[in-house]
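Missing here is one protein chain; the remaining ones are kept as they sit in the complex.
Here the chain labels run A, B and C in written order, and each chain numbers its own residues starting at 1.
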Amino acid sequence: MKTTYREALREAIRDAMNRDDRVFLMGEDVGSYGGCYAVSLGLLEEFGQERIRDTPLSESAFVGAGIGAALNGMRPIVEIMTVNFSLLALDQILNNAATLLHMSGGQFPVPLVIRMTTGAGRQLAAQHSHSLEGWYAHIPGLRVLAPATLEDARGMLWPALCDPDPVLIFEHNALYNLSGELADDAGPVDITRAAVRRPGKDVTLITYGGSLAKTLAAADDLAAEGIDAEVIDLRTLRPLDADTFLDSVRRTHHAVVVDEGWRSGSLSAEIAARIAEEALYDLDAPVRRVCSAEVPIPYAKHLEEAALPQPGSIAAAAREVVRGG
Amino acid sequence: MKTTYREALREAIRDAMNRDDRVFLMGEDVGSYGGCYAVSLGLLEEFGQERIRDTPLSESAFVGAGIGAALNGMRPIVEIMTVNFSLLALDQILNNAATLLHMSGGQFPVPLVIRMTTGAGRQLAAQHSHSLEGWYAHIPGLRVLAPATLEDARGMLWPALCDPDPVLIFEHNALYNLSGELADDAGPVDITRAAVRRPGKDVTLITYGGSLAKTLAAADDLAAEGIDAEVIDLRTLRPLDADTFLDSVRRTHHAVVVDEGWRSGSLSAEIAARIAEEALYDLDAPVRRVCSAEVPIPYAKHLEEAALPQPGSIAAAAREVVRGG
Amino acid sequence: MKEHLDLLREMVRIRRFEERCAELYSSGQIRGFLHLYVGEEAVAAGVLSELDPQDAVVSTYRDHGHALARGVPMDAVMAEMFGKATGCSRGRGGSMHLFDATHRFFGGNAIVGGGLPVAAGLALAHVLRGEPRVVACFFGEGAAAEGEFHEVLNLAALWRLPVLFCCENNLYAMGTAFAKEHAAGDLALRASSYGLAAWSVDGMDVLAVKESARRATESIRAGGGPCLLELRTYRFRAHSMYDPERYRDKAEVTQWRHLDPIDRLVEVMRPEFTDDDRAALESEVSVEIDQAVATADAADLEPVADLTRFVTSEVTT
Partner (left out) sequence: MKEHLDLLREMVRIRRFEERCAELYSSGQIRGFLHLYVGEEAVAAGVLSELDPQDAVVSTYRDHGHALARGVPMDAVMAEMFGKATGCSRGRGGSMHLFDATHRFFGGNAIVGGGLPVAAGLALAHVLRGEPRVVACFFGEGAAAEGEFHEVLNLAALWRLPVLFCCENNLYAMGTAFAKEHAAGDLALRASSYGLAAWSVDGMDVLAVKESARRATESIRAGGGPCLLELRTYRFRAHSMYDPERYRDKAEVTQWRHLDPIDRLVEVMRPEFTDDDRAALESEVSVEIDQAVATADAADLEPVADLTRFVTSEVTT
């Protein structure tokens, strides 16, 4: 069946709502507006306003309300329009959602799913272009997912809802219009493992989310030059499936990490650090990171493009790693 | 002169208030209560309530008000009681303080200083024990400082206030009672460079803030065993002075990073990644990180101690790096 | 009389418990931050006496009184403050983070204002399931300056969530007096501007508190939407064990001590309630506390090996 990332996400929500009465969707404009990125379009008509619940502009309140509802037997899906606005609810996510289970000595699990958009690339300027999923991946108690394919857009939600603990799902804004074939019976996917999206033997390119397509494009270019790149999609940013990328690096002896976050202190640093800790002697060259420039993402198209990882910069880093400076 | 970390901080504020009329201090309970950690005790009586300004419990509002006042010619020092509560103001710090200069094409610098307490170790449990300075060190446009000594407690504030851009100062809660000698004429210090706190030739221990004393203690233990550790205090967490620790690693060929943040995605990852990128061929062993266990910090003393880096675990990591598994 | 006695017992239990905690803090057996409820007992006792077991409670870092009045066993509360495995949070929470699923006590939240959104969500679940339950959410007048207070009151009023907001106005947020916290003098009036029923209650009079809680919970259960009670009270002791109380006059404290909620209820209960009755009650409570201290002291610590248990759920299949 031909579908899009947006439709796959919608189908996943619909499916979950049908499977389990305790599931409901809540967030700003998820109802009559159809969702800021039209993900939930039509669901209000299908499920009614009790279960497709428009909220006021109160990120902390409705995210916290999701936590309370989850504590009290429901299975909420909370949508925050974008990761940029999620900072207003970060206290609730860190200090309540991620912490209550442990702080209560195991009494209060929080089976909550929070979805939000992340990333740049549409000239939305500094306050709408952050990639802060790396921060969330720092928080013990959370599971953090980044679907980069139609299968994952369709398949990650249900297992996330089945997880007894809070799960965050980051949807890159550049992916909503991604279209392609999806199996008619596509369903839940494994949310614990990274995936090798392209096998290769010369260099391991590690990425996730909105950068996957750029990285695959870079791999194609590299192939034309005789460099056979393996591309790994992390999929789960916390807990990290380090085995998959470490195995790969042990085979290819070269690694490039691609991450749309700002370089210093991004998730890419964690990946590079793990490689340096666990696979140091397998490396034939230093790990390279291709990240966003450390600048609030600018509006102008040429500046924004220059700020973000691109197939060209990814391929260049891979070449440098494989062939040397 | 004999003094404490707390008094040195107070003296720095007093000095700045005397030097520059535009400086004022604002935060919860900085006035009649004397500051949550008694840093500002007595300053209200000295400078009056216009300049030592108690705020309501409204972190976002008063941090944002600091930003506005800085934009409009003042030099505010904003105190947030602890980094845990700073999440409520993170949107203001990231999306306004750090971003306005760039987003306005250079028109609106924000000469603001924000001080806050960080760290664990006093059995304050999960919601009062975070070490999130690594998140702030991820944000372009900020300078992030971590005074670990009396000199730095005394000397970092004035250069921070002279910086035309926002500066965050993290005071580890375990340090306030640190006491010792401080030169009578102690004054401003360089806020751009890391410091070698203990020279050594066998292994580089890289740390900052509340972990410095633990790391120095570990170095003493190691010395007794014949391992000569160099201890580097980062001091400035953003922008990182990588040269100082890279130079050291190039000499010692071994590195351990000590960081009270949770390991995955902490500042320690960035340090390890930089070493893996810039000094890979100088390393004789993988970089090791000693961080907090990935758990909301528990209340019970024995559990809290087990969760945090300790001299013993630091020394063990160093031994492993130097002598092998 | 039975009702009065129950309220009195609850208040005395809390008072003596808190006093013992202060001693145990001085002797180093309790650590971390410790916020006592002395003076405010009428609020917890009065409000919580009106709740059913199926209702839910959300509290703050000043949570001992709420926990005890809710029925969380004193043994488990004391053991928690000793950091023991038998504590109601298995030693991980301490004084500020008491939890008890059995009693639907959703904890001790130490981020000022942080419990309010959670309370709204607990109530939302009740609404979605059509259950006529009440969520009692305690917080201070200081918390009412936080943005979350506003967001949650609006949300609760908008969605008619069955929350009983209990604003414990003890006139200080740490060292910040009410007038330096709030521009408007009347919190109940402010709250009612959101479109919910809100009124002030003498929080030093347990019977008045109980009566107001009764009216409020009845209205909430009947679908009338959230209510807010501004409970005018006072903490007789410092904010926490670190507070030298520079910000208020001793005379002011003394004045409020004349309104001691325990003494006031005893006055009401006289002459039926005699000095002997009082002595009997005190000794009953004292036995309970001694017992709690003894078992807490004797209890085991969590094994260090279990440090990272409960970061995520233990899935049993």
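In this text, contacts are C-beta pairs under 8 Å (C-beta built on N, C-alpha and C of every residue); 3 or more make two chains touch, one makes a residue touch a chain.
Keep in mind that this is a model prediction, so the values were computed, not measured.
Only one of C:M1, C:A183 or C:A251 touches the absent chain when the whole complex is considered: C:A183. Here the missing chain is touched by one residue of A:D29, A:D221 or A:E320, and it is A:D29. Set against the missing chain, the residues C:A145, C:A173, C:A216 or C:L301 yield one that touches it, C:A145.
Listed here are the chain B residues that touch the chain not shown: 24, 50, 55-56, 58, 60-74, 76, 91-92, 95-96, 100-109, 140-141, 143, 164-165.
Residues of chain A in touch with the missing chain: 28-29, 31-34, 36, 54, 56-61, 84-85, 88, 122-128, 293-296, 298-303, 306-307.
Chain C residues in contact with the hidden partner, per the touch definition given at the top, are 145-151, 153-155, 157-158, 180-185, 189-190, 193-196.
Convention: only the chains that are shown with their structure count from here on.
For chain A, the chain whose average C-alpha position is most distant is C.
Once the centre of each chain is set as its mean CA position, chain A and chain B turn out to be 30 Å apart. With centres taken as mean Cα positions, chain C sits 35 Å from chain B.
Among all residues of chain B, those that touch two or more other chains are 84-85, 88, 125-127, 294-296, 298.
Of all residues in chain C, those that touch two or more other chains are 89, 91-93, 97, 109, 111, 114, 147, 311.
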